[in-house]
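With one protein chain withheld, the remaining protein chains of the complex are depicted in position.
Letters A and B mark the chains as written, and numbering starts fresh at 1 in each.
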Amino acid sequence: MRGSTIAALCIVALFAVVNIYLVAAGVLPADSQGLGIIIAAGLTLAIYSFLYKDNPFYRFAEHLYVGIGMGYIIIRSYYDVIKPKVIDALFSPPVGESPSLLVIPPLFFGILLFSRFFPRQAWISRWSFAFFVGMGSGLAIPRTVKSLIMRQVEATIRPVQFFSPIGDFNWMALATIIAIIGVFCVLVYFFFSIEHRGPLRNISKVGVWFLMIAFGAAFGYTVMGRISLLIERVQFLLTDWLHITMR
Amino acid sequence: MSVLEKMMNIDRRIIFVFVAAAIVIPSIVRLNLPIKPSPMVVAYYKAIESLPAGSVVLVSSDYDPGSKAELLPMTLATFRHCFSRDLKVIGMGLWPQGIDLTYEVLRQAAKEYGKKEGEDFVMCGYKAGAAFVIVGLGQDLPGTLEKDVRGRDLKSLPLFRKHKIRSLRDIPLVVSMSAGNPGIDTWIVYGRDQFGFRMIGGCTGVMAPDFYPYLNTGQLEGLLGAAKGAADYETLIKRPGLACRMMDPQTVAHLVIIVFIVIGNIALLSSIIRRRRKA
Partner (left out) sequence: MIFWKRTLPLAIAFCFGVLMLVIYFVPHQISRTIEDQMSRWGQIISAFALVVGLASLLNMHITRIRRRVAGWGYSAVTITALVVYTVLGFISAGSAKSDTLFGWGYNWVYVPLMSTMFSVLAFFIASAAYRAFRARSVEASILLVVAVVVMLERVPLGAYITDAIPQTAQFIMQIPNMAARRAIFIGIALGVVATSLRIILGIERAYLGGGD
């Protein structure tokens, strides 16, 4: 037997022994919740085993996740969308209302999407995509212009108040000037239609500095985000599974 | 090769061990550093505080279990805050995977404050279509959400009958707990700017820096960014929970990563000096 197989078997045996002890000692309840905690802990450790190297436990957990995830999305899509909006609307309308025939066109387009699985008839799904994408494009244009262009540009070109009504210098005005310079320089950086030479090159360089500040901030936040996810899992293992943290 | 330069090529599994230790040890031995809420969290808190009792808040769960650690504590804290202020809550989601997590904490918070489903809160489940959902809510909210997760017609529920909610124009505040797209920006672009409701949100650490332009324009009034935002908010509502407990290991982990970065740069500097000396 290979060394890695022996090591894996030892780890599984250790996991089993720990859980048997936890249940026998009453630390974990001997019911569906206790079983759930044990399975969740096992799957968590299986995923983390990838940090040592790729192995069958990790692969099993990964594929299990994909399968269950798909099943969950199917159920949610059916019970939260398709059943109330299509099936109930057509076959079980509210008392006093007639079946809603207006759901037939989207139902028709939705079913046409499945033609993608038949290569010779796959072109039929284009009608559904065209409807969906065309509607989405029409929906997006005015709202994007309003929220992401007009509102943002308006906030950038407001008058800057250097002095308050009582004559004090307003230091926030400097911050506003920095922001205006930043927006302008980054927009110049992203303007790739003309070569960045001379003054344009220097303006673009300032834009890069602003971008580096933004990316540095993003990195700091991203570290926080990822570490938080790890902390939650570790606290599950220590608190809910092993019951060894001090609260 | 110097020691520092050898360290630049260290096996990454050793780094993993340090990270794991940085999280496990403070999870057991508490530091209890004081938490000082940031301005955008205070703004989030004030947005909910400013609503009169009986107002209706729409909370959209736009995340999946992959972001549970950051977003679930802030979602629970938001529900607790709303119920403590006697606000009514309509729950829904633009992502399918987080609905049941959100429903569980909604019921948990409701039980703590003695709130009744159907009268004080309702969970309407997942709605597919993102922008289409928001536009639909803006025209006909009960018609778009239709039923709650128990299958009851919304128009038959006391919450909707009493408050006569027809569309997003009748909702004073919308909260989006967002882990990606669709999320806060979808609500702002397709909802807030067209239908005029106030907007606050919670988001993951990865996304938080993206929303500062909305905070600057006022399109977003307040933001809970990542687990620190959740911890700040738990402190403000005086209900410290999971997010506050995460701050100790978070602190040590950040310090460990900063030390790694410093060591790496010292090693780089050392190799540059050695090369210059040889030259």
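One rule holds for everything that comes next: a contact is a pair of C-beta atoms (placed from the backbone, for glycine too) under 8 Å apart; a residue touches a chain by one contact, two chains touch by 3 or more.
Every value quoted in this text rests on a predicted model; they were computed, and no experiment measured them.
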(request) List the shown chains that the missing chain touches in the full complex. (result) A, B
(message) Given that one chain is not shown, which residue among A:Ala13, A:Ala30 or A:Ala217 touches it?
(response) A:Ala217
(request) Kindly state which of the options A:Val23, A:Leu113, A:Val160 or A:Leu238 is in contact with the chain not pictured. (result) A:Leu113
(request) Write down which of B:Gly143, B:Pro158 or B:Gly196 is the residue touching the left-out chain. (result) B:Gly143
(request) Just the residue numbers, please: which parts of subunit B touch the chain that's not shown? (result) 8, 10, 12, 15-16, 18-20, 33-36, 38-39, 64-69, 96-97, 100-101, 103, 127-133, 135-136, 139-140, 143-144, 149, 205, 209-210, 212-213, 215-216, 226, 228, 231, 247, 250-251, 253-258, 260-261, 263-265, 268
(request) Could you please point out the subunit A residues that touch the chain left off the display? (result) 32, 35-37, 39-40, 43-44, 47-48, 50-51, 59-82, 85-86, 102-103, 105-107, 109-111, 113-114, 116-117, 122-123, 125-145, 148-149, 152-153, 155-156, 175, 178-187, 190, 207-217, 219-224, 226-227, 229-230, 232-233, 236
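Here is the rule we use: only the chains that are shown with their structure count from here on.
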(request) Indicate the whole-number Å distance between the mean C-alpha point of subunit A and the mean C-alpha point of subunit B. (result) 12
(message) Considering only the defined contacts, which subunit A positions touch subunit B in the complex?
(response) 51-52, 69, 72-73, 76-77, 79-81, 84-85, 94, 135-136, 139-140, 143-144, 146-148, 151-152, 154-155, 179, 214, 217-218, 221-235, 238, 244-247
(request) Going by the contact rule at the top, pick out the subunit B residues touching subunit A in the complex. (result) 13, 16, 19-20, 23-24, 27-30, 66-70, 96-97, 99, 125-128, 131-132, 135, 146-147, 149, 153, 188-190, 192-194, 204-206, 208-209, 213, 216-217, 219, 225-228, 242, 245-246, 249-250, 253-254, 257
